[in-house]
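Everything below concerns the one structure shown next.
Note that one protein chain is taken out, while the other chains of the complex remain in position.
And then subunit A:
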Amino acid sequence: MPLDHRRLRGPEESQPPALWAATAAEDEEDKEGAGAAPRDPCALRPLFARAGLLSQAQGSAYVELGSGTKVLCAAWGPREAAEPGAGRLLCEFRRAPAASLALADAGVEMYDLAVGCALCRPPAPAASWMLQPAEPEERRAAARLTLALLPALNQVSAVLGGGRGGPPEDWAQALRLGLDGCHRQYPVLRQSLLRAAQRRDAAA
């Protein structure tokens, strides 16, 4: 939605309040993080996915990841594109694969569901990549990678990564871990689509 800059007058410069928070609290959190048992790098957080819950949108999906990430996505259209040629897909993909689930729920013809997965690598020197980091882990990460896979076709549709990764072998290992994670999440999403279709059938 376009912002009305004439009426909404926010401050010229804004700073996040977290910076001014007492540093004592930060130290405690760090010690706790370091002392906790090292988590299994291949563990996927429990995923809950449900398609077809908004009645106003053509398609919708809700995805919830274990420790607190909740994403709701709705798909509208198809509308006539402003420019000729290929149509445009205005969509933002993150860790949760909600967007492609919403599109599939709307009945848009797609080659496959795009499943997204994020990884990060903590700053310790020989640390290994971890799947689906929690927010504090991601803030401290030395390198991050997000990728989207079309599991049935085994084609990677997007890769975005940055940071102090190291030689290509490390990045290749991270990619393999991410691809594996995407493959493991795929059945959950297919199940949710199937259930949504059955519910719609029953209601009709």
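Quick note on the criterion: a residue touches a chain if its C-beta (ideal position, glycine included) is under 8 Å from a C-beta of that chain, and two chains touch if they have at least 3 such contacts; residues count from 1.
Quick note on the criterion: contacts and distances are computed from a predicted model.
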{"item": "Protein name (UniProt record) of the chain left out of view, among \"Ferredoxin-thioredoxin reductase catalytic chain, chloroplastic\", \"Potassium voltage-gated channel, Shal-related subfamily, member 3\", \"Exostosin-like 1\" or \"Exosome component 7\"", "value": "\"Exosome component 7\""}
{"item": "Sites on subunit A contacted by the missing partner chain, in the whole complex", "value": "15, 19, 86, 142, 150, 153-168, 171-172, 175-176, 179"}
